[in-house]
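Quick one: the structure is below, questions incoming.
All protein chains but one are shown in place.
Note that the chains take the letters A and B in the order they are written out, and that residue 1 is the start of every chain.
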Amino acid sequence: MNSSVTSSVAEIATAVRERSPLVQYVTNYVSMDVAANVLNAVGASPAMVHDPHESGEFARIASAVGINIGTPSPSWVEGMTAAAEAAREVGTPWVLDPVAVGATAYRREIVAGLLQHAPTVIRGNASEIIAIATSRAAGRGVDSDADSSDALQAARRLAKEQSAVVVVTGAQDIVTDGSRVAVVHGGDPRMPMVTALGCSASALVAACCGVGADPFDGSVAAMAMLASAGERAGARAEGPGSLRMHLLDELAALTPDRLGSVRVDRS
Amino acid sequence: MNSSVTSSVAEIATAVRERSPLVQYVTNYVSMDVAANVLNAVGASPAMVHDPHESGEFARIASAVGINIGTPSPSWVEGMTAAAEAAREVGTPWVLDPVAVGATAYRREIVAGLLQHAPTVIRGNASEIIAIATSRAAGRGVDSDADSSDALQAARRLAKEQSAVVVVTGAQDIVTDGSRVAVVHGGDPRMPMVTALGCSASALVAACCGVGADPFDGSVAAMAMLASAGERAGARAEGPGSLRMHLLDELAALTPDRLGSVRVDRS
Partner (left out) sequence: MNSSVTSSVAEIATAVRERSPLVQYVTNYVSMDVAANVLNAVGASPAMVHDPHESGEFARIASAVGINIGTPSPSWVEGMTAAAEAAREVGTPWVLDPVAVGATAYRREIVAGLLQHAPTVIRGNASEIIAIATSRAAGRGVDSDADSSDALQAARRLAKEQSAVVVVTGAQDIVTDGSRVAVVHGGDPRMPMVTALGCSASALVAACCGVGADPFDGSVAAMAMLASAGERAGARAEGPGSLRMHLLDELAALTPDRLGSVRVDRS
């Protein structure tokens, strides 16, 4: 873990570009391509290393680890657990993305197990965060039925219980550590039509935490990067296909000025 | 399963957009990204849930299920079987995509097993449909050596034997339930250069069946959606990369008018 601590969105984005944190992302099959491209676009170095034969070893050299349960199976869960354990042991920040946790018993069990390993950040949509916080089944799949602002209370409770930062993505993105709250505005309403941008958001959070940023500040920075690039991409996109392309171009073209103009409400 | 029954292409496309059917797609690694994006573009809600620990449970809440054998392995086949069994049990429509079934003994065996669970629709290219109908090895891989019109007889026989709708995609797309036949025209000749559009076609069929459409009508609607969007995308594309991008944009922009102008020959 890097020792320097930066706090502003622009500083963190610059640090990611300059230091190219090695982000190990144990993620679902759907998101592999776009999440790796998102990480590359901002200057991070993605590594999709998942199997238990190497995931723990790799987590010890990674700058940050992301764990996403989107398409789980037993050997992958074993690999996730090994990576989370290793990350915790050496003090490397790790991000949990509990995709569709409310949908099946298997996912609830997997998330319950991973929460034992003290994730640094938990990033989900409103349904997912509510499902974890209330330990009840909620939501029918990967898409969220609830508005992200509905999830603020659940997020604060979960953050306190887990001593983690919780990020709820939606029309606005909420970041909280249980006491502080930041709401990030921007993006484009068509972003949910592009597959796995939520998964990619979790990867970006890991990248920002991987340069030594405070997890709360790093999470805000990651959301601001997506909000800025998404908004600019949306202005040019004709639909979800071109939105995805422009988003990658805009992530690669982020500037301190653009990042500085993202609206972030803090309370 | 929804109780309402719609029949026209435009009505079915509108129903998909409005009701956002939850489509569980147990599919190959190559197609995960583009198939999910295609489903999102038309308004459906994709969920790639494959493992036997949850695939059957999930199939019970899905609006429709797709099963694609493109990159098979034992645990995936177990998950496919659990999903197919559950779908059949609760009356949820499910679509079989027998990728490259003629290429290896393993694929022939997998398809033979899945056919026991009464797929609602079988969607393949001409080589694949002929390979199943004749139970002989045919075709060398994922690409088709035969013209789709050559496969009409095989498709009709297979549809009757399996009491299923059979869709043969190619330069023209054929849909048959053994007695009725529809031929859908449109698309772009470069579409086979874009990986996994066949797999995505199967996912679209599932989405259209997932809003309660008759499987024959739903299959025709799915083919018409791809034909319309593909033709418009092709008019602007410079090659397979831009074709894919424009296709997603055009799928998101389908209108009843555009769908109404797709040529469908029925007999």
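Remarks
The definition used in the following text is that contacts are C-beta pairs under 8 Å (C-beta built on N, C-alpha and C of every residue); 3 or more make two chains touch, one makes a residue touch a chain.
Keep in mind that this is a model prediction, so the values were computed, not measured.
In the complete complex, the residue from B:V9, B:V23 or B:A196 that touches the missing chain is B:A196.
The residue from B:V34, B:L115, B:A159 or B:L247 that touches the chain not shown here is B:V34. Within chain A, the residues in touch with the undisplayed chain are 20, 22, 29, 32-33, 36-37, 40-41, 45-51, 53-54, 57-58, 61, 75, 244-253.
Not every partner is drawn; the one left out touches chain B at residues 28-30, 32-34, 70-74, 100, 103-107, 140-143, 190, 192-196, 237-242, 244-245.
In this text, only the chains that are shown with their structure count from here on.
Chain B has its Cα centroid 32 Å from the Cα centroid of chain A.
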